[in-house]
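Yeah, one chain of the complex is gone here, protein chain that is, but the others are all in their spots.
Chains: A and B, in written order; residue numbering restarts at 1 for each.
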Amino acid sequence: MEKKLWKHIQLVKQNAPLVHNITNYVVMNTTANALLAAGASPIMAHAKSEIQEMVSIAHSLVINMGTLDEYWVESMLMAAETAHSTKKPWVLDPVGAGATSFRDRVASQLLAYQPTVIRGNASEIIALAKANTTATKGVDSTAQSNEAIEAAKTLINQYHTMVCISGETDIIMDGSQTIFLKNGHPLMTKVTGLGCSASALVGAFIGDTDNTIEAVAAAMSLIGIAGEIAVQDSNGPGSLQVNLIDKLYTISEEEFMSHLKIERR
Amino acid sequence: MEKKLWKHIQLVKQNAPLVHNITNYVVMNTTANALLAAGASPIMAHAKSEIQEMVSIAHSLVINMGTLDEYWVESMLMAAETAHSTKKPWVLDPVGAGATSFRDRVASQLLAYQPTVIRGNASEIIALAKANTTATKGVDSTAQSNEAIEAAKTLINQYHTMVCISGETDIIMDGSQTIFLKNGHPLMTKVTGLGCSASALVGAFIGDTDNTIEAVAAAMSLIGIAGEIAVQDSNGPGSLQVNLIDKLYTISEEEFMSHLKIERR
Partner (left out) sequence: MEKKLWKHIQLVKQNAPLVHNITNYVVMNTTANALLAAGASPIMAHAKSEIQEMVSIAHSLVINMGTLDEYWVESMLMAAETAHSTKKPWVLDPVGAGATSFRDRVASQLLAYQPTVIRGNASEIIALAKANTTATKGVDSTAQSNEAIEAAKTLINQYHTMVCISGETDIIMDGSQTIFLKNGHPLMTKVTGLGCSASALVGAFIGDTDNTIEAVAAAMSLIGIAGEIAVQDSNGPGSLQVNLIDKLYTISEEEFMSHLKIERR
């Protein structure tokens, strides 16, 4: 599989997929730059008057709930519905799920349109499952990552989706297989929006592929490895944000392959 | 007092206060990164459907009027009211006060909820006082900074708030004491949003403290000193923006204490 991940990275550079992002204000610039650096073409658009047309011209859709409000939620729902009904791949990034009842309601409505991939951290995935599945509430798990895996399973069963739990180890699950990625660096958590950029890259990688779980693993390992390498030349989170974009653009096959830490079960 | 300022900086790193920002589009990314670099946890959220819940889970609230509109103003008012009624500390950054009558009206409505701290430049503080206090209009002062000090006094008396006038010298006043900070560098005025980041840091520092004026002085001196040191490695305002974030993250007690220029009257 390792060799195949690099092929996905090359494919994005060759095909420059158009990725339609309905994302939060905080990360729009970084996300657009991450997509451009990886070879994709970003569109950011949210107007109800054009949302369906935009979804239809894009290769994929990414919905990120970060700075949602009532208007944006309507746009998100229209976009998700269009993606679902036209079988366009789409990613849900449930930022802040569990923080307010509004976010839980919105996440619940979006899930009904069966995202191709859900990417969130452990607590967001757990919150989604608690609010939106018929799973027994008292999932008995001591460690949070185990609890998140159980939560992911219930989401996968109920919504026929794939789940990527990001964290120190990224866990990608599709119901039949599970991939563990151990790339990345703790300093990346001090840069705002790298999770959001990861979701956008996942969107780019699943835009035109015949193997979605591999594409997700390629996107997640790309940003993890680029971050790891970028940290080496960084003096803190400010320069890491800059160097990570550079590395997404310049990463070589050798750099990628020599850093890749992947495990499959 | 000098030693105590460093303790406030350490406290933020230890406690990672949750800072709820209703701020402008221009600076959201920088502000979130500045908060993360200083050790705080940023939330950016503005939807009326969740604003009260968000205020209630955060340690403090920062309202920045930069790119306000009618919807955002309603959210700001709901948030300020919630903060006021639940005694949650909050910061008002009255960006562009005095520029339009809309901004003056909004600032006036927000002031009614008695911000814990108002942070603005001299002309914003003067505009606030002119529009919202019973101060004699013709404040007789030749220098703008003197006029701002008079304006701050009337705001403090009328709204039981603290005022931080930022500029070449930052002036922090609470009615009984006045602190002067002479850190910072002129190149910082060429980077957008450093004032906004300063307000956000003030929000982080007053989130959990028993000495608010000291906390404000710690936040303002932190960004001023980090900026001063960051300028040394910068080729212009672009690299300064990056290096400042790095320095907020890496600053040592020795660096901080050796640069601090504080005076108390």
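The rule is short, and it goes like this: contacts are C-beta pairs under 8 Å (C-beta built on N, C-alpha and C of every residue); 3 or more make two chains touch, one makes a residue touch a chain.
All of these numbers come straight from a predicted model, not from anything done at the bench.
Participant: Taking the entire complex into account, which one of A:2, A:53, A:70 or A:253 touches the absent chain?
Facilitator: A:53
Participant: Check the options B:59, B:103 or B:185 and report the residue that touches the missing chain.
Facilitator: Checking each option in B:59, B:103 or B:185, the one touching the absent chain turns out to be B:103.
Participant: Kindly state which of the options A:99, A:149, A:194 or A:245 is in contact with the chain not pictured.
Facilitator: A:245
Participant: For chain B, which positions touch the chain that isn't shown here?
Facilitator: With respect to the unshown chain, the touching residues of chain B are 24-27, 29-30, 66-70, 96, 99-103, 190-193, 234-239, 241-242.
Participant: So which bits of chain A touch the chain we can't see?
Facilitator: Output for chain A: 25, 28-29, 32-33, 36-37, 42-50, 53-54, 57, 71, 241-250.
Everything below uses one rule, namely that only the chains that are shown with their structure count from here on.
Participant: Roughly how many whole angstrom separate the Cα centroids of chain A and chain B?
Facilitator: Centres of chain A and chain B (C-alpha means) sit 34 Å apart.
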